[in-house]
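Take a look at the structure below.
A protein chain is absent from this complex, but the other protein chains hold their places.
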């Protein structure tokens, strides 16, 4: 295959296919992942090619899905679990937080938990309640979990490969409104580390840090800012636990301004952690406080209001202006 | 009763008794809350006096407890639910996050959810796994919930009264290692607002902000610092959602140094939110970055290590020194 | 490649053995039926019903109008007026039969598909559409018609219903509560917990499971290997399977279960065996996972058709009745269409409303900031 232009969803599909092909211990589990190929078709065709023993339609019970995935991992399997939508991960929250995350430590390292939990997340697709949320902070606070989110097809492919190969549980947040965005994937490339951030656009005056669906918005904001003569650097964080603070720090030491952007509510969100730590690391470099652009402290609104709710180009640029005005 | 010295647990017991007495719609629900009076005896004697219809031993199922409490609230009741220990709230997480928190907004304000969830939390009692955690950030990120924690008996009494009277769901985190600490309760006092922070010790050089079990540690740290000639102000936050940023800001504008202390892991914890927002509000006042003292990014350790894990006097003083050294 | 890995790729004999053992431990159980697919009235030893001609015509009218409304909603989704629609096509008898068994003071906890029950409760159908249009998450006051908001997180409403029923019992009232859920939902822990709580507290609740045989793409075999109504017994209360396409049987069985609840005999599980004739929602494509023949076979058991046959055979309805109903359907469709199109978008400041009943400082702050931010564009625009 080598280099190919693929939609993000298809890149994940290819990555899962590769994993099923190379490691017989890899399993796909979830609601409707079989014949239907998932409600977003991310697992399309996999059951047909790998059979019902490898690509498993589960009962409608998220705690059961994650709980049995833990048991399968104990038996030596590497389950890749799909949660149908962000808002439906909570029935599995207990198994994730009290069991999956802690099993390695509880066993003093004897047990490994190579489980990937795929969660299509975020808004912007005009959906009903519970289908547009960004709950990553609720997992990142929990030790024992790793949290990542790709912003483009190449990362989707490679980060999924790495997540499956990881001996730690990885929550893989898929930016559902980017599923159909095409970009290049080189399946023979040598990928960088899973938890390393990437500077996707260089700039001198201000750093925008984002991940998943908001990277695109930030790149567009940087382009718009450039037209006004502001040189904005964009960092794609890729990982929310761990966070690659070194890359952000390097950027901020240069630009002296940082704005963090995510869809999730700002209050207790990942922007808070980044702001707190980068302020500690770059106290004498920062010319403005770290600003945060994100969701409000309110339930994700009905679809007709999501454009206002979601941080868009204008809100990001507004924060850029406010930061630079300090 | 008026003014009396009570252990914190007993103050809550009295507060629940008062609520049961004054409002026939108030119910107590949970595992072992009846004859046993709860594993910490917080509901001691209540079933005896108010009967099994008001003080209800439930099946061993936390999702069921919160889910039926929601139904009872819909019917006009005001359930006060006990979760036996911090680590056992997660089976109820889905009902709390997707139902309890959102019902008011979902109904465009038609439905109110006067449900209190009591959670004994935090470490320091030498317990086994899951009995010493501080999961407040996992709730504070969620819009629709209010999160509070008292640090002393008077607050325990009055904040519980206010939580029960609130038409919003309140998660009431009880600092279990302070259950036996006695302090004065005036049951005829006129309490301040539920979500307002309180300056518990005035100081000029640095602000320590804490809540629940860590307030005591911070007050002790302030006393120790005073001996070294450092004047430390201590703010008892009392509420983690909303957070009374105004009170912290006022303090920090004076002291220009802030250290936030909590037992919960620092990463994505409430200290992050406070650091981010106070830095934004007090950018030109702060002479040092906001420092955070809290749990590590690791599961709460076995009891024989908890003294090292928990932020104690020394770690707080160390942060005070580091902040003042900027 | 190791031996183990080969095992994972090809099922071994013993693995196959296990799989084959899965098969038909089940024999199809008896359904409670009072009206056959051919429109014959039959008797059942435990359930009887005696309706006036007007009541029969009423049930027919309810089903026809519900279907018409549902079809209109599907069309509105295709026209872009709704973002999504979850059709009840095929489940009219289960919903109207159970819905018409209710008293005003009973309380209903629906899923997202109980449009027919909503109809019986007197909820204005256009109110149901707000959520699917994306203007709100629930567009009616649950206490006006004792009909709770649609719940999307599968199974969670069964606990709300149980708690509500516990409250009814505490109040000494003799109303009952109905919790609707699907075959897929039966796997959720919350549903099991609601069985436990309702049994232990003897709560006056009826669990009404519409087994439409699919949970999106998954057939019921992915959720259970025995008929679902049997689930109740192990929790200590009765379960009964009713022909979900027989409106009379659904009415009789639900009425009986409600009476049990009122008499203080606690919960009952009713499994209405029916069929989802359409897609899961307008976003779904059932051709990916099920054969047309299955749907066609079920069309022969259409709940509306069979009651019509019966009414006609019995001479209870004449052409005028059907024509009038057709006209009424058309005007309902028109009314719904117009109402949806006229439905205004919510004000953007609604984002900040009703997050809390008693207010929250941060919400106030964010509201003010957002208002100022929006105003800054208005300024610029001038």
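In this document, chain identifiers A, B and C correspond to the written order of the chains, with residue numbering beginning at 1 in each.
Everything that follows uses one rule, which is that a contact is a pair of C-beta atoms (placed from the backbone, for glycine too) under 8 Å apart; a residue touches a chain by one contact, two chains touch by 3 or more.
Everything numeric here is computed off the predicted structure, so don't read it as measured data.
Shown chains touched by the undisplayed chain in the intact complex: A, B, C. In the complete complex, the residue from C:222, C:255, C:301 or C:360 that touches the missing chain is C:222. Of the listed positions A:70, A:303 or A:319, the one in contact with the omitted chain in the full complex is A:70. Considering C:34, C:49, C:128 or C:169, the position touching the chain not shown turns out to be C:169 (whole complex). Not every partner is drawn; the one left out touches chain A at residues 53, 58-59, 61, 63-64, 66-77, 91, 94-95, 98-99, 102-113, 143-144, 146, 166-168, 195, 241-245. Touching residues on chain B toward the chain that is not drawn are 23-25, 31-32, 34-37, 39, 51, 53-54, 57-61, 63-64, 76-77, 87-88, 90-91, 126-130, 267, 296-299, 301-305, 308-309, 314-315, 318. By the touch criterion stated above, the residues of chain C touching the omitted chain are 4, 7-8, 11-15, 17-22, 25-26, 169-174, 186-193, 196, 199-200, 202, 204, 221-226, 230-236, 239, 263-266.
We take it that only the chains that are shown with their structure count from here on.
Chain centres here are Cα averages; for chain A and chain C they lie 34 Å apart. Centre-to-centre, using mean CA coordinates, chain B is 40 Å away from chain C.
Look at where the CA atoms of chain A average out and do the same for chain B: the two points lie 31 Å apart. Contact of a single residue of chain A with at least two other chains is seen at positions 87, 90-91, 129-130, 267, 296-299. In chain C, 136-137, 153, 189-190, 355, 360, 362-363 are the positions where the chain touches two or more neighbouring chains simultaneously.
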